[in-house]
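One protein chain is absent from this view; the other protein chains keep their places.
For chain A:
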Amino acid sequence: MKLWQKVFWGTFLLFEVLFNASSFCLIEHNFNQNLVREVDRGLSDQQVLSARMESDWSYFNNLNQLLNTSKEDADDFFSRNASKYLKSFDPDHVSIEIRNERDQTVFSNFSETIAGPRPELDNEKPAVRKYIIRSVGRRSVLFVSGELAVSGRDFKLTYIRDLTGIYEDKQAQIRNFVKINIVIAVVLAGGLYGLIWFLTRSVRQLTRSAQTIASGQYSHRVNVLSKDEIGLLSENFNAMAEAIEEKVVALETADRNRQRFIHYLTHELKTPLTSIIGYADFLRTTPFKEEVFYKSLHYIYGEGKRLESLAFKLMDLILVENSQPRMTVGEIGPVFEEIALTMRPQLEKAQAELMMSVETAKLPMEKDLLQILCTNLIDNSIKASKAGSSIFFRGYRTEDSRYVIEVQDEGIGIPQEDIPKVFEPFFTAGRSRTQPNRGAGLGLAICAEIVRLHKGQLDIQSRLNEGTIVRILLPDDTTNLQLADPYEISRSYNESASRNCAFQTQITNPEGKT
């Protein structure tokens, strides 16, 4: 049963029970009062009558004695004169019956026959008047009997009063009440229904909203209609929906990123594999031809190197994503020196010159990650540069006391529209696959992660065929070390991890299994 039905029936039935009970009590009470009044009246009427009769008889008897007229029988007296006493009463309702001591009816103007015993006539205590209400035919009649003492004889005077009116009144009241009750019930039902419908509309709306959200429309919100408890619930519901939407969007984004990552990774793995397997198969199944042989081996070697570089980059990415960064405050100068040293062979090979200038400073950093970051940036610059050009590697402090690491080259540059995309895994500017020194497209993705872990900013400015400047703004000095509590770091780490979690699951799962 629905809530509105429960409230409706509960209220309706409770009201009906109380209303009926109180109404019936009232009617019953009223009826009883009337009855008591009528009985009292009957009793007093009977008393008055019997007193008058007794006094009339004694007067008449005395008169007879005085006049010495023949002594008259009381039986005759009553049968002759009784009807005169009735004049003062309503003849339709009141009758009297007089019986003598031998239980003979002396007078009666009560037309109906009375069936059954007549306990009111019992004569144990003659002085006490007795009454009874009995049904005679279809009428309810009050019988009040009492002693009528006349000349030592015990007559009985029964005062008979028709009370049918009172009973009929009661029935009429009940009938009226039932009619009123029906009207009230209808009005009440309608009113209650409307009221409950109105009060529960928020709940229904909430239900519909919940269903809408459950069906996947996470941006749906409830209209808050009132300021009562349900209104409060709606507000909280909206807050919950908001939270869910945010989570869902975050999950979807993470999922899309993961899909894209897998997509690119698959491509990057399959392309060199196709070549390596294809050439190897070609060589083993065809007769030896020197030209083809060396060309094939060249490709196998090149594609193998490409796979190797991809594997190393992926390992870097694992390192960045899985290592909890342990920031230590250290001198930046030696780090720069070390980076320059590592990059020397590549620089020499590309005939590029590294121009380094570093302003010493103590910085909170994760040395290994910072090294990966800088070598990646310099590596990108080398790939973009022609032989003989210079690459600038600078470290300096800005006016607002932030430390900047800057790598500048005079290379081919990045098209303006591609700059926002360069941090995506596997993106290579211009998608120039045919270029000989292209990378896997993971370098800047790794850099972005490292910068994020350092709570820094990465800024790229580039002009086609003029060069590129990559600037890393590290946060303001050692004061930030306190801010960078473990929780904060692990959280930002998790956020960044979601970007490439596909990669994590793919690569790190074997470890998890063991």
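Here is the rule we use: a contact is a pair of C-beta atoms (placed from the backbone, for glycine too) under 8 Å apart; a residue touches a chain by one contact, two chains touch by 3 or more; residues count from 1.
Keep in mind that, in the parts below, contacts and distances are computed from a predicted model.
Enquirer: Match the chain absent from this complex view to the correct UniProt protein name in "Carbamoyl phosphate synthase small chain", "Response regulator transcription factor", "Binding-protein-dependent transport systems inner membrane component" or "NADH-quinone oxidoreductase subunit J".
Expert: From the choices "Carbamoyl phosphate synthase small chain", "Response regulator transcription factor", "Binding-protein-dependent transport systems inner membrane component" or "NADH-quinone oxidoreductase subunit J", the unshown chain carries the UniProt name "Response regulator transcription factor".
Enquirer: Consider the whole complex, including the chain that is not shown, and state which of A:204, A:267 or A:349 touches that chain.
Expert: Looking across A:204, A:267 or A:349, the contact with the absent chain belongs to A:267.
Enquirer: With respect to the chain omitted from the figure, which of A:5, A:65 or A:286 is a touching residue?
Expert: A:286
Enquirer: Looking at A:295, A:344 or A:362, which makes contact with the chain not pictured?
Expert: In the full complex, the listed residue that touches the missing chain is A:295.
Enquirer: Would you write out the residues of chain A that touch the absent chain, in ascending order?
Expert: 263, 266-267, 270-275, 277-279, 281-282, 284-287, 292, 295-296, 299, 302-303, 430-434
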